[in-house]
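To start, the structure itself, in structure tokens.
With one protein chain withheld, the remaining protein chains of the complex are depicted in position.
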Amino acid sequence: MQSNAALEYDYSVAKLYMWTTVIFGIVGMTIGVLIASQLAFPELNYLFGEYGTFSRLRPMHTNVVIYGFTVSGIMVSFYYSAQRVLKVSLAELPLINLLAKIGFFAYLIAATFMVISLAMGITASKEYAQMEWPLDIAIVIYWVIWGVVMFGLIGARREKSLYISLWYYIACFLGVAMLYLFNNMEVPTYFLSGGLGAWYHSVSMYAGTNDALVQWWWGHNAVAFVFTVPIIAIIYYFLPKESGQAVYSYKLSLLSFWGLMFVYLWAGGHHLLWSTVPDWMQTMGSVFSVVLILPSWGSAINMLLTMKGEWNQLTENPLIKFMVLASTFYMLSTLEGPIQAVKSVNAIAHFTDWIPGHVHDGVLGWVAFMIFAAVMHASTRVFKREIYSKSLLEAQFWIQTTGVVLYFTSMWIAGITQGMMWRAVDEYGNLMYSFIDTVSVLHPYYTIRAIGGLLYLIGMLMFAYNFFMTATAGRKLEQEPQFRSPMA
Amino acid sequence: MTLTEMQGYAFFFLTVLLVVILYGYILHLYRSEKKGEMDYEKYGKMALDDELHNRPVELNPKVKNEEKEN
Partner (left out) sequence: MFHWLEKNPFLFAVGVFIVIAFAGLIEILPSFTNAARPIKGLKPYTVLQLAGKEVYKKDNCIACHSQLIRPFKSETDRYGKYSLSGEYAYDRPFLWGSKRTGPDLHRVGNYRTPDWHANHMWNPKSVVPASIMPAYKHQFKNIADLETAYAEAVTVKKVFHTPYGNDIQPSKAAFEKYYKTTALPEALKIAKAMKNKDVLAMVQQGKIPEIVALIAYLERLK
């Protein structure tokens, strides 16, 4: 490590992931709006023949948004902020830097094949783990590369202690690795049958109830280790940096970390309440889901208190708006989740639209808002330019917030309405509604949801434009800003 | 002893153990700060002063530092 006056942080990998964040964001959310509209207006199912039905597109929406948009956003934040909190530049480690770039292209190829295979209907059919075994292997390789890069960077650090964000990245790496491997254990049929049938087909190692247990152990913790843990890592770096305020209580952040790690894994059982998995696991899932409020709110309150004495920034800086609202939405959905995990509430809520409603106030309000703020903050440093338009950012914030509110309110009403109608009986104890009655009644809510989603997509397009213009036409900055990102 | 019973005992004792460790950690955090051994809040600065030329909050001793410290 030679001292070098011109040594700078190397953002080339962060830059690459910025573009994929924007592209996958647009693609994933466009599909989302399309499938939301299909539920309100079924004629829209026939735009692309057999490839355009709701059922075929829905996994594409979830996978592109999770593995495309969100993972890209996480990588932007990692490749941008990990160097900084460790005080070591990727430029000092050419091998690690090369590996990170190889990782990016591996990611791009895997993501492309993921989209193609889902369009063709090649699927293992487990939610958020639909990819077949060849792609699973590609993903494992990609993940190992990320781990090598992370620990390589950590090994060369100048800062002795690891900042809390890195704790969360490490947890994200380990958690996803463990869960993904276990859930995707499958046997390729081609090799064991002496070369019969499709080469990419496989059959799950687990059957029935066991498969369900492993799947929701994964499904729930994919939410934990992709939508929560790394996003907390993002907010612990970007909110303090953008506001110039150190984390309110560093000790609280350490405690919430261990609390979250321990409790989150147990809560997976709440996806299987009233099913055929053993009762004690269901109860355990319920209880731990409620306990989960504590560490979640620990982080969220810590973030809000970080703004103590500086609340004026909320009115002046749209990036702070995004991040503060994101922590608020995080609090909302970590309270909503445990409520749905209570067995009696779950009896009504499960299988209804309240569940997608819950997911979306988390991902739209918390995950995506944090990613928008992080990418914008980083882009001023990466491109050494001012953010192209503050007013566009403000407008995006309000349009998307309206979109999220329309989305989750309509889905709350839809979910509870349908859940109640399914169980409604007349005075003689006979079911009052046929199934189709409970579908027809949802039409207005599906329409409102589609409008909410459309607003959010419009905001996404504004963001894409703003980002593109920042990267290419923003006013050049002489010096790197210390805290607040400059914007025109 | 059946498998379920073993699961029950394992769950109970390991949970107790982890809870003890967690509370031990809380105690450790606050006590070492009170005694003046550690200042955890200074680590919050890692996000704020994160330029390459900023001085690390605690220098990693493994890094041979030819750079002039200032």
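By written order: A and B. Residues from 1 in each chain.
Quick note on the criterion: a residue touches a chain if its C-beta (ideal position, glycine included) is under 8 Å from a C-beta of that chain, and two chains touch if they have at least 3 such contacts.
Bear in mind the structure is a predicted one, so any value in this text is a computation, not a measurement.
Screening A:Leu135, A:Leu239 or A:Met261 for touch with the missing chain picks out A:Met261.
In the full complex, chain B makes contact with the omitted chain through residues 3-4, 6-7, 10-11, 14, 18, 24-25, 28-29, 38.
Annotation for chain A: contacts to the undisplayed chain at residues 38-39, 42, 45-46, 49-50, 53-56, 58-59, 121-127, 151, 154, 160-162, 167, 170-171, 174-175, 178, 182, 187, 189-190, 192-198, 201, 203-215, 217, 254, 258, 261-262, 264-266, 268-269, 271, 274-278, 281, 284, 347, 350-353, 355-356, 422-425, 430-431, 435-436, 439-440.
To be clear about the criterion, only the chains that are shown with their structure count from here on.
A straight line joining the Cα centres of chain A and chain B is 27 Å long. For chain B in complex with chain A, the touching residues are 4, 18, 22, 25-26, 29-30, 33, 40-41, 43-48, 50-52, 54, 56-61, 63-68. Chain A contributes residues 1-3, 7-9, 81, 84-85, 87, 89, 156-161, 163-165, 236-237, 240-241, 244, 246-247, 249-251, 254-255, 258-259, 262, 280, 480, 483 to its touches with chain B in the complex.
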